[in-house]
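One protein chain omitted, others in place.
For clarity, chains are labelled A and B in written order, and residue numbers in each chain start from 1.
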Amino acid sequence: MVKKWIERSYSGLIFVFLYAPILVLIIFSFNESRTRGNWGGFTLHWYADLFRDRQILSAFYYTLSIGVISAVVSTIVGTFAAVGIYNMRYLGQKTILNLNYLPVLNPDIVTGVALMTLFIFFNFRLGFLTLLLAHITFCIPYVILAVLPKLRQLDKNLAEAAMDLGAKPFYAFRKVVLPEITPGIITGALIAFTLSIDDFVISFFTTGSGVTNISITVFSMARRGVNPMINALSTIMFTTVLLLLLWINYRTNKEKEEDEDEKELQMYNVLGTAGDTLSDDDRV
Amino acid sequence: MFLVLLGILFPMMTGCSDQETLYVYNWGDYIDESVLRDFEEEFDVRIVYETYATNEDMIVKIRSGGSRYDVAIPSDYMIERMINEELLREINMDRITNYHYVKEDLKNLDFDPDNRFSVPYMWGTVGIIYNTTMVDDVVDSWEILWDETYEGDILMMDSQRDSIGITLLKLGYSLNSRDEDELEEAKQELIRQKPLVLAYVVDEGKDMMVAEEAALAVVWSGDAVIMMEENEDLEYVIPKEGSNLWFDNMVIPTTSENPELAEEFINFMTRPEIAQRNAEYIGYSTPNLGAMELLDDEITGNPAAYPPDEMLENLEVFQDPGDFLSVYDRIWTEVKAH
Partner (left out) sequence: MKSRMAYPYIVWLSMFIVLPLLLILYYGLTAVDGSFTLDNFQRFIDPIYLRVLWRSVELALLSTAICLVLGYPMAMIIAKTEIKRRNLMVLLFILPMWMNFLLRTYAWMTLLGRNGVINNILGWAGLPELNLLYNASAVVLGMVYNFLPFMVLPIYTVLSKMDQSYIEAAKDLGANNRKVFWKVIFPLSLPGVISGVTMVFMPAVSTFVIPRLLGGGQLMLIGNLVEQQFSYVGDWNFGSAISIVMMLFILISMALMTRFDKEQQGGVGLW
């Protein structure tokens, strides 16, 4: 009994630690007074300001468009690459996989300055394109790491059987292999999208010409001190993510009744993506 | 929901893309942004506006390439350096029709002797702003920033020239010192001061002083004017050891691909009504006589913003240290790393 009580209060404290700052941000987004300490009455005008702020709107747009494009491109390139790597000989496979690990393991700041050096060295103008190239570059490795385990689970004989029965290689791939690895591809695409919209460090070094994403905008605003507009932005982002996750959770719970284990596993794969990628599940 | 928003935003963003674009690179908090909107409307162009925190950030960005800024606003010594490094384009002064509004004694200064490369934007001084309710001593010397009573209450500037400069002045040297021993001494002083400093800031210092999160800060005069408007307990001083007198001028970097539009912009900013609005908003001192006439006497009479001539005697303008710059860089890196 006592043990249960200790456990409850411990997890309670941890959750307070995790959520108190976010809660404070949300509360202060409705605070009339600009300074943090005092409560000057309820207002929505920080939200109004937020939706009028050109810089934030354009940052929002760039964040999403870069996120979508880099998720799509890196998923396509990454899936093909995974299939290719899977079929490579041992040495080639090992070399490519080790290189593939570089952006995953390297500190973001090193990836960032290295890419910046590359772009400037070859006289690229920093901006949307360089930002996109950088994002695709750091996303592909994660897609490969998500797809490869699915390929390894695949029965090698399936595709061959299909081809024996007269299917062309590409047809066999599309009809036999692709459906089997789809969960991995979806996971990969989600990881890519999440990483892209959350990235700050690499974007910070590889963008220019007025193209900024949400993270960079928040950084430059936060460097100036506390700004209630950031609180409003946090509230919106938090609510969106909360609703999204609750919805996914609800859906998985519902589906789980039909297909317990498999779906549960999939949910963790999908949800735990941002952080969990390196953990044992996805390790190749 | 994201997709819906994307759908709304996308046409909005691309709708502007066939317009001409002007890339403006300016200090943070250093323009009334409504002025930019006016320019966009009047000339039917789109302005991409980016900011930097120090001259050094700016020149690194411009020098490394990868950018296409049309207008930047560096300070005196940095203009000198940019001219030497051939990073600036000559301005066609015939097109700056409002140039005659600029005060004569702010033209043709040492860093750009014939104003071939730059048009004055703002000028000012460096000093100490302090909160009279938190500081009991008389503030008239840089020494107070080394006073242990104010441990954890001091904001220093996260800008190498300014911070090293005032330390040199405090030690009785020139802020343009090119003597390794003097600079070494300044470095030791800055390192000694570090435990007393709450934070190294640039633009964020304004909010902190207004919110009374610190007692003393090294600031530029225009920021001081704004802070004093927002908090009556704040006072601005130019210390007796002297200080820095600076000029920020508009320039066209060689990265510009649209120098005509850049000149149009510079001319626009020199228009008296615009210069007045801008100066009123950011608190800095305008070099524009036309604008000064339009400004309130209360503003032009404020000695913090428009110091009388006798106050200017003690002030020094930064010069480009040339090759010696690497010594400054190194010292600042070491101070920050300590």
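Here, a contact is a pair of C-beta atoms (placed from the backbone, for glycine too) under 8 Å apart; a residue touches a chain by one contact, two chains touch by 3 or more.
Small disclaimer: the values here were computed from a predicted structure and weren't measured.
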### Query
Who touches the missing chain here, A:Phe51, A:Phe80 or A:Tyr171?
A:Phe80
### Summary
Out of A:Ile140, A:Val176, A:Ala189 or A:Val211, the sole contact with the unshown chain comes from A:Ile140
#### Entry: Option from A:Met88, A:Leu158 or A:Ile186 whose C-beta touches the chain left out
A:Met88
## Note on the structure
By the document's definition of touch, the residue of B:Arg46, B:Arg95, B:Arg178 or B:Lys336 touching the omitted chain is B:Lys336
### Query
Considering the entire assembly, which residues of subunit A contact the chain that has been omitted?
7, 10-11, 14-15, 17-22, 24-25, 28, 35-38, 77-78, 80-89, 92, 96, 98-103, 105-111, 113-118, 121, 133-134, 136-137, 140, 144, 169, 173, 194, 198, 200-201, 205, 214-215, 218-219, 222-223, 225-226, 230-231, 233-234, 237-238, 241-242, 245-246, 249, 252-253, 267-268, 271-272, 274-276, 278-281, 283-284
### Summary
Touch rule applied to subunit B and the missing chain gives residues 54, 56-57, 59-61, 63-64, 152, 158, 194, 197-201, 211-214, 329, 332-334, 336-338
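The definition used in the following text is that only the chains that are shown with their structure count from here on.
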### Query
Just how far, in Å, is the C-alpha centre of subunit B from the one of subunit A?
38
### Message
For the complex, give me every residue of subunit A touching subunit B.
### Response
35-37, 57-58, 60-61, 64-65, 68, 116, 119-120, 123-126, 130, 208-210, 220, 223-226, 240
### Touching residues (chain side subunit B, partner subunit A) in the complex
1-2, 5-6, 9-10, 12-13, 23, 28-29, 48-51, 53, 61, 64-68, 203-204, 206-208, 211
